[in-house]
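The structure under discussion is supplied below as structure tokens; questions concerning it will follow.
Right after this comes subunit A.
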Amino acid sequence: MNTKHPAIEMRGITKSFPGVKALKNVSFSAHCGEVHALAGENGAGKSTLMKILSGIYRPDGGSVVVNGEERHFTHPLAAIRAGIAVIYQEFSLLPERTVAQNIFLGREPTRRGLIDHKAMNDEARRALALFGSAHRIEPSTVVADLDVASQQLVEIAKAVSLEAKVIVMDEPTAALNEAECEVLFGLVDTLKKSGVAIVYITHRMPEITRLANRVTVLKDGEVAVRFDHVPEPEAIVRAMVGRDLGDFYAEPAAPQEIGDVVLSVHNAGNERLKNVSFELRAGEIVGFSGLQGAGRVALAQAIFGLSPFTEGEITLSGKPARFTSPREAIRAGVGLLPGDRKAEALVLMQSVVDNGMLTSRALSGLSGNANATPFVSAEAMEKLLRELDVRAGSFAQDIKALSGGNQQKAIVARWLALAPRLLIFIEPTRGIDVNAKAGIYHLMRDLARKGTAIMMVSSDLPEVLGVSDRVLVMRNGELVAAFSRGASEADVMLAATGEEAVAA
Partner candidate 1 sequence: MKRLLTAALSAALVAGTAHSQQLNFDDTAEFDRQRTLLTAKANGPEGEPWEQYYGDQMADTAKYKKPGPYTICFSNAGVNNAWRVTGWTNMQAEVKLHPEIKELIHVDAEGSDDKQIADIDDLINGGKCSALIVSPNTTAALTPAVEKACAKLPVIVFDRGVNTKCPVTFIHPVGGYGFGIQAGEFVAATAPAGADVLMLRIVPGVDVLETRASAAKRIFKETGLNVIGEEFTEGDNAKTKSIVEDYLQRGKIDAIWMDAGATAVAALEAFEDAGLPPPIITGEDQQDFLVKWKAEGFKAIAPTYPTYQWRTPIIAAVKVLQGEAVPGPEWVMPQPAITAETLDQYVDAKMPPLHHAMCGCEKLPDYPAAWGGK
Partner candidate 2 sequence: MIQETVGSAKTRGVASIGRLPKINPVFFVLAALLVAITFSNPNFIEPTGYMNFLKRAAPLAILAAGQIYVIVSGGFDLSAGSLITLTVVGSSMLLDNSADATWWVIAVMYAVGLAVGVVNGLVVSYLRVPSLIATLGMMITLNGAAFMWSSGSPRGYLPETFRFFGRASIQGIPLIQFLPVALLVLLVVGFILFWLMHRTNLGRMLHALGDNPRAAQMSGVPIERVRIIAFVASSLSAVTAGILLGGFAGVSTDVGVGYELQAITACVIGGAQLLGGRGSVPASIAGALTLTAIFTLLNFIGLPKPTRDVVQGLILIAAVVLATYRRNRAGGT
């Protein structure tokens, strides 16, 4: 192993997109056997930098040096051949192919020119064994049949099996629960020990503390600061946003602010939910915690009519509310902000205003004036967007040009226009930078203050504990515990995992 040179070194990288300077003179390196954390707000340039490293983009200026040798990757394959593997934030698995086929995508083992399926499955099984016996993922399973966490693990196995010298992990824990995170952290440690250089991109400070040797913070396409040690989380956050975050979470609701029951679910269930009973009141934010697949999203979707309840009594403000379609739920005053904005909320080719007004228009008469619905007019929507501080060159521009946080706020505006009784947030801050997160939290609280009941599903435990007035925990499709404000992470985790988890 050559320790004189860093495993990779990026020198003075500059990259522009039409109208945007994405990276300005950025230098970055990673040595063998270290974890170099890369932090920064969304849009700070982290992903662009990594796409240059992996050969997806070509830099306008600067150079990429691998093992002391300057390289110009023109294709991702060149980067992979040079020993650089990237685990992307967005899943890059093919749902219709098997686990083994995904792991060996584009580099299937062959014998006499033909793919050796048996060897491929065996190799895949070996790569998956890194996660221990807990995740028995069969290599011949079609990926679509796996749950989300297993899919993420396959994704990681894919990068690891490349036997790369450099592994870039772009928010690898975004879809993992705490227990699965631990498996991943153990794996990172193993890789580090075996001399792999790891670039670890994350928003989560505890992960940096837990794993990193060095930290680089990007801000607005430039290196804001580089620490050769792991500093206090506050220092990193300060460097990312340029100010202190005293009021990150909003004040909880005072008892008198909590009003009547809005949603009541009694002994409800469907194929993924069993015997669920709870109430949501006006003015409160209730967080739903649990492992991936515990049924939190399924519950939200059941309330919203997307995969309806098949049994139980559900009432909304006293009226029966077992909805069979989102439209029906929305008409009754339920709103839902999905976790995957791009796939489930945004209409990317339409303007910011169009995105904001979509639901208002959907509930109005088909032949009604699109710019003056009974719920909101185009002018009023623009005012609302301005109030929410949605930043866009123009509200008439396509929403795809906006940052994640601004897109999320535009989607919030979509629901605000309807003044819903109950608003469901799923992973409200996924892929949103620290600064914008605080804005979303305050927005949620303001809504609650105005009398909306808020249900929040999140995998970010500090977020759940920091934002919610109550926390409900789910496991295997059932509600297993309820905590009032002030519960500890340990309490919630214990409830979420059950006793078996303690043993594991």
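Picked so that all candidates are chains of the complex that A comes from, given by their letters.
One rule holds in what follows: a contact is a pair of C-beta atoms (placed from the backbone, for glycine too) under 8 Å apart; a residue touches a chain by one contact, two chains touch by 3 or more; residues count from 1.
All of these numbers come straight from a predicted model, not from anything done at the bench.
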Numbered candidate touching subunit A, per complex, among 1 or 2: 2
Subunit A - residues contacting candidate 2, complex: 17-20, 304, 306, 326-327, 330-331, 336, 338, 343-351, 353-354, 357-359, 361-371, 373, 378, 382, 386, 391-396, 398, 400-401, 414
